[in-house]
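Let me give you the structure first, and then I'll get to my questions.
The complex appears here minus one protein chain, its other protein chains still in place.
Labels A and B are assigned to the chains in the order they are written; within every chain, residues are numbered from 1.
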Amino acid sequence: MPTGKETHTDQAKPHRWGMVIDLDRCTGCEACVVACHAENNIAVSNPEEAARGRVNHWLRVDRYYEGQFPDVKVKYRPVLCQHCDEAPCEPVCPVNATYHNPEGLNVQVYNRCVGTFYCANNCPYTVRSFNWFDPQWPEPMQLQHNPDVSLRPGGVMEKCTFCIQRIKRVEESADAGSRPVADGEVQPACVQSCPAEAMVFGDLNDPDSKVSRLAGDGRATKLMEELGTKPKVVYLDRAR
Amino acid sequence: MAEHPELLPYGIIREDLFRPLSRAGSKWWFTVTVCFLLVLAGLAAWGVQLRDGLGVTGLNRPVFWGLYIVDFVFWIGISHAGTLISAILRLTDAAWRKPVTRAAEAITLFALMIGGLFPIIHLGRAWFFYWLIPYPNARLMWPNFRSPLVWDLVAILTYVTGSAIYLYLPLIPDMAQLGAHNKPWRRKLYTTLSLGWTGSDREWHALEMAMKLNAVIILAIAISVHTVVAWDFSMSIAPTWHSTMFGPYFVVGAIFSGIGALIIVMATLRRTLHLENYLIKRHFDNMSKLMLTMSLLWFYFTMSEHITIWYGNEPKEMGVFGQRTRGDYAFWFWTMVVVNFVIPVTLLGIKKLRSITTAVIASFGVLIGMWLERYLIVVPTLVTPRLASATSVYSPSWVELMITVATFAAMILLYLLFARLFPIIAVWEYKPHSPEEED
Partner (left out) sequence: MFLIAEYRSKDALVEALLALKGAGLTAEDLAVFSEEPIEFRKGILDRHSNMSKAAVAGAVTLGTLATWFVYYAQHNYELITGGMPIFSFWATGIITYETTMLGAVLATFFWFLWESGLIRRRDPEAPIPVIGPASMSLRVKCDSARADSFVETLRRTGAIKTERRGK
């Protein structure tokens, strides 16, 4: 009888994936947003739908403006699924389409989702998006689909997965080579594409990983931590 | 049947209450046709939605719940009409409720059937709705019983079962009486439904016991059902949804809207079925007083909710509060307060103004107000997410509006059919227990 648990024979302890985003380095260029779209086969919207609030950004860059022109300061914050350890989106799904896997990821099971929207309403970060129609890609965009990522039908919720397909691929090759996963070997598309190297991804269970060290930095904060969601994305506050 | 002059009043009662079953005027046919066409249009709209996806609605990120959920809560609320009247008044032996019980119980059952459709209609992949039901399957998966939506399923199924039984039980003696009176297909229908009822004291005793027990149980069910529906919101951490008061607040609102619906139905039946001798001013007076009480209770809850939000001054909640009282939804909010509180208290609280007409006016106001209240609970919160960058606006599309209208048409249609097939006043409950007793 399946128990939903996964086993890794090579690891002494299962991975616990986390991310650190340095807000001081972030320039708001949104390369990460584009990379995410490309990697994860996200449906392309159009101007009418975008005006109605229907763009599927799994990762978005929030802009906060201070002051008036010409003394405007802009602060950027990339917001993605925080993969909360006590995610409010998980217990409310009536069909178990979203749950917490043993590696700490909040996983979305597309073929189980019936589209009740409860998870999206309960996410305080509003990181979940919905496929309002069967996704379309203008020719020839459909040729650049990532074969590792399933195409979601209309009526299904989706969100950032920490590029679980890349995690799986690295874990499989590590298993095949009978070696542990190296720090920095797993790079989600956003982390890989950031020109300022503002994003770091790794195993929080490994105390020597770059992510663990940065997560203990003096500038480390979490978004809306007071809600008790226990997010696993750490933001390093701007130095000034 | 015995023929004695002193029995004429009872014969007249039965004749009056059974007459609507045998003849229907052109008005009945016209209304049924219009409602039927509206229902078809609603089904067509749903068909468009099933074919093209939820994108045909006005929903977006972050407003993932809209008109369908508003309608869901509204209709489940209306279903509390029967429960209050039948159960509470039956338990307190209030004799005036007798002509009103079956009409109320019918409202309950149909409102539940309609309201129970909305959790399916609003789904992104509605054809998989049955995955919420635990059944052995090839995926070896079960639904998530921790989810308030699964609680909804269990609660509503229980309530529908209870209401159907509660409506059916007192129908049995009337079915036996009708068994001899009608066209062949109806005769067959009535005799089957009467289960061979003979009117023996053993049967009556069992029936009365069952009714008494059911009244208690259905009261317990009804309170829990609307609490569970309320908990769809309270269990969430969205600003102003996460309120400890939502359970009782929704139950009060449900009973409130239920009485409003009941008054309208009673007034309509009185006019169209010529039941002026059976639904008298005293009934409307009592129901008006009930509605007045519920209006005051509703106001108390709404005020408590908003005053604690305002005084607490928590930023995210104040965002929603501002939207409701001063922002985009201010007009609807204050309209709601006027039709839910100011008008009913005035029209029903001042004795001189209280009449059947004003009760109906107040009731229409209450139905509108309570629908607005559900809207104001669902949408303003979603429009003001915790991270302001994710905000959007919501305007319902024609699909949502068509389906909403169709459900009202469906309710009227079901009711018209019911009133044609079954006596809307329980004949046996209405008559006194012995020939010498007067009502």
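One rule holds for everything that comes next: contacts are C-beta pairs under 8 Å (C-beta built on N, C-alpha and C of every residue); 3 or more make two chains touch, one makes a residue touch a chain.
These numbers were taken from a predicted model, which means no experiment stands behind them.
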Item to check | Among shown chains, those touching the left-out chain | outcome: A, B
Item to check | Hidden-chain contact residue, picked from the options B:Leu21, B:Val100 or B:Ala155 | outcome: B:Ala155
Checklist entry - Where the complex has a chain not shown, which of B:Gln177, B:Ser257, B:Thr302 or B:Asn340 is the residue touching it? => result B:Gln177
Next on the checklist: Using the touch definition from the top, which of B:Met141, B:Ile280, B:Val345 or B:Leu401 touches the missing chain?
Outcome noted: B:Met141
Item to check | Among B:Asn60, B:Thr108, B:Asn214 or B:Ser234, residue touching the chain not depicted | outcome: B:Asn214
Next on the checklist: Which parts of subunit A face the unshown chain closely enough to count as touching?
Outcome noted: 1-5, 85-91, 93, 96, 98-100, 230
Item to check | Hidden partner chain, residues of subunit B it touches | outcome: 1-2, 7, 10-11, 14, 134, 140-142, 144-146, 150-151, 154-155, 157-158, 161-162, 165, 169, 172-173, 177, 195-210, 213-214, 217-218, 220-221, 224, 228, 231, 428-429, 431-436
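Everything below uses one rule, namely that only the chains that are shown with their structure count from here on.
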Checklist outcome for this item: Separation of the C-alpha centres, subunit A versus subunit B, in whole Å, is 43
Checklist outcome for this item: In the complex, subunit A touches subunit B at residues 1-2, 49, 52-55, 60, 62-63, 79, 88, 91-96, 112-118, 120-122, 124-126, 128-134, 153-157, 224, 227
Item to check | subunit A-facing residues of subunit B, complex | outcome: 52-55, 58-65, 119, 122-126, 128-129, 131-132, 139-144, 146-150, 153, 232, 235-238, 382, 385-387, 389-390, 392-393
